[in-house]
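Note that one protein chain is taken out, while the other chains of the complex remain in position.
Moving on to subunit A:
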Amino acid sequence: MNVTCLKDQFYKIITLAERHTSKEAHLPFLQGLLIHTKKNTIHVSSTNLDTGFEAWMPASVKEEGSVVLPAKSCVSLISTLTGEKIKIESKNNDVFFTTQTTSTNLKSYPVEEFPSFPKIKKIRSVEIPCENLSKSIASVVMAASSSEIKPEISSVFFNVLKNKIKMAATDSFRLAEKTIPFKGEEGFNILFPFKHVLEIGKILEHFNDPIVLSIGENQAVFSSKNYSLVTRIREEKFPNYEQIIPTTFSTEVKVKKSDFINGVRLASIFSGRLREIKFNIYPEDNLFEIFSKNSDIGEHVSQIPSNVTGERLNVTFNYSYIMDGISMISSSDVLLRFNGDSKPVLIQDPYDASYVYLAMPMKNI
């Protein structure tokens, strides 16, 4: 193999690929990157047997070939190299990286041990628009449960309808749902491990192109013109969540997002090990108060200028659940909609109904 390519672009690809190598030391074949050149492109692939990633970029190929390199050393090496271009050359088991000023030699792994990717019998495929997709994904994934004990909620749910896609995730304490516009022919739904969806979000930060999602029996492939990612599909059933989202509310508060975030931050300093902070809401005085108290540190109260309607309410929340929700709202105002002290609060953008975030209160203590 003998190929020359742009260093920065190559670095971008291999850092993404490294994310899909295995972290387990006893599986050496899963810690390599397969670098493969063909015509005028260089391909990099990696797999941990859960996901499989492949990306490609233009390069000037003098001699075609493939090598497998240890991902970690390869990434560390390229990250510190300077210069615009990099030449990669293989001789027997050695791979030489040459820039204008440096020359490096890495030992390669046997190519024939590198896992081949499964072929997917495509059942259907849809094209997902990429506009703000990375952000939309991030706003949902954070609500998923990180523990695999209940795989059905350690997941992101995609409900593909004819005119929209609804993405949802929950860890049973909070729930996030984002609706994105879409034009499709038939509806279906599918559940992915949340980690895989997180990876798609990561990739989108670098390659913001429309994604084609192809679905097979146990596997799905997200692909665009620069890459493809093979993921697993969950067989479990996502909880029937839509009925949980309330439509009527007994107390509503509209606040400026920056004021609210500041108030929650202040209060969080004084909350206890349960991260509890209390909202005291007095409609008659148009008053919204955030209160917290810690017997060792002290106590704090802030009054947030706001617009309050409905009934009086005192309710306690885990501040990190509240923070997670507000930080995903992009407008300058936030709408908080309550139903008493034991039902979840709905956090929303007052001008954009496409994102819904629900968080359960704590027992009043």
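Quick note on the criterion: a contact is a pair of C-beta atoms (placed from the backbone, for glycine too) under 8 Å apart; a residue touches a chain by one contact, two chains touch by 3 or more; residues count from 1.
The rule is short, and it goes like this: contacts and distances are computed from a predicted model.
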UniProt protein name for the omitted subunit, picking from "Putative membrane protein SpoIIM required for sporulation", "Inhibitor of KinA", "Cytochrome c domain-containing protein" or "Chromosomal replication initiator protein DnaA"? "Chromosomal replication initiator protein DnaA"
One chain is left out of this view; which of A:Asp8, A:Glu63, A:Asp94 or A:Glu113 touches it in the full complex? A:Glu113
The one of A:Lys23, A:Lys225 or A:Lys363 in touch with the missing chain is A:Lys363
Contact with the hidden chain (one of A:Glu54, A:Glu89, A:Glu276 or A:Asp349): A:Glu276
What residue numbers in subunit A mark contact with the hidden partner chain? 26-30, 47, 49-50, 52, 113, 115-120, 123-124, 147-149, 151, 170, 172-175, 186-191, 215, 217-219, 230, 232-237, 239, 244, 273-274, 276, 318, 342-344, 358, 360-363, 365
